[in-house]
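A single protein chain has been removed from this complex, and every other one stays in its place.
Moving on, here comes subunit A:
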Amino acid sequence: MSASSNLVPIGAIRQPVHGRHHILSVLVENKAGVLARVALLFSRRGFNIYSLAVAPTDDERFSRITMVVDVETAPLEQITKQLHKLINVLKITELDPSDAVEVESMLVTIVAEGGSRSRALELAELFRGQVLDVNAERLTLMFALAPSALDDVEALLGEFGIVEVQRSGRIALARLPKPVRRVARRGKVS
């Protein structure tokens, strides 16, 4: 397969629809089948899980599932209640995107030959990327960034020709409480 047939269009949009973007952090027992039970509650209603990351917590009996879902608020409330009913689910926290720190990582292989290689490395450095693999024609880079910054990197790397890209899905934690109350900005952004 030629490299060009795998090109991702520049500016591929990886952000969920604004206003329907919910981050759920679900603490579950680390047991077989738990992910299927969680996923089933979304799929049976035809809702899409936008991204998903699962890994054991510091206590290996439990895992944390971080999921970004693309659902209106009302049905989401019903789904979280249903999630709570799962015997293996201990805790569900909905993180407000404006009140959470979110990170997503990406592995990307790009075409980087001759003159383009140094420009690619420059770009990687700018976004604190690392080179994980290299050969004469290609580079594999790794980034861990806020999801929107990751979108920017991906778009910019598109110019070089993306051979393959793999994103992890986001992980998130609530922001730490701050001594001063931040004023919530409301209303439309014009």
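Assume a contact is a pair of C-beta atoms (placed from the backbone, for glycine too) under 8 Å apart; a residue touches a chain by one contact, two chains touch by 3 or more; residues count from 1.
Here, contacts and distances are computed from a predicted model.
Within the choices "Emp24/gp25L/p24 family protein", "ABC transporter permease", "Phosphonopyruvate decarboxylase" or "Acetolactate synthase", the name that UniProt assigns to the complex's undisplayed chain is "Acetolactate synthase". When you scan A:25, A:66 or A:88 for touch with the missing chain, the hit is A:88. Of the residues in subunit A, those that touch the hidden partner chain are 28-29, 32-33, 36-37, 40, 44, 77-78, 81-82, 84-90.
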